[in-house]
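Shown here: the complex without one of its protein chains, the others still in place.
Then we have chain A:
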Amino acid sequence: MRIELTVNGVAREADDVWEGESLLYALRERLGLPGSKNACEQGECGSCTVYLDGAPVCACLVAAGQAQGREVTTVEGLAGDGLDPVQQAFVEKGAVQCGFCTPGFLMSTKDLLDRDPAPSDPEIREALAGNLCRCTGYEKILDAVRTAAANR
């Protein structure tokens, strides 16, 4: 089937989409947007986090057909002329090691700060509960979130 959707502000379409395939697969394999990562395909790791009509979701758990006519933002859509302050803070604080989890953390962090510009530590932990990192031990990620909040 064909799907038409808006991705990062641009109208896109994909053909030959399998009816059972995920939005994540469609983004990565059909629309050339490999920023959203595929690590678990079961909603546990958050590395596939994108915004669907503005709300962070696991792209691996949205059927591609469900995104028909809707707006999707991926990590590729975060930066404007320069890096988004959230991306900048992750770079500065060394919150990236292998980088596989990073797109998901960036999306969850930006969503948190858009809703709450000065979150407490427990609020940060709750907002990032759906993102797993196997490298950093999270401390530098928490530093980066606090820094991004301060710099925005």
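Please note the rule applied: a contact is a pair of C-beta atoms (placed from the backbone, for glycine too) under 8 Å apart; a residue touches a chain by one contact, two chains touch by 3 or more; residues count from 1.
Everything that follows uses one rule, which is that contacts and distances are computed from a predicted model.
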| item | value |
| --- | --- |
| The complex's invisible chain, by UniProt name, from "Putative iron-sulfur protein", "Protein meaA", "CO or xanthine dehydrogenase, FAD-binding subunit" or "Acetolactate synthase" | "CO or xanthine dehydrogenase, FAD-binding subunit" |
| Sole residue of A:A14, A:L33, A:C58 or A:A149 that reaches the chain not shown, by the stated touch rule | A:C58 |
| Absent-chain interface as seen on chain A, which is shown | 1, 18-20, 22, 41-44, 46, 49, 52, 55-58, 60-63, 65-66, 68, 108, 111, 126-127, 129-131 |
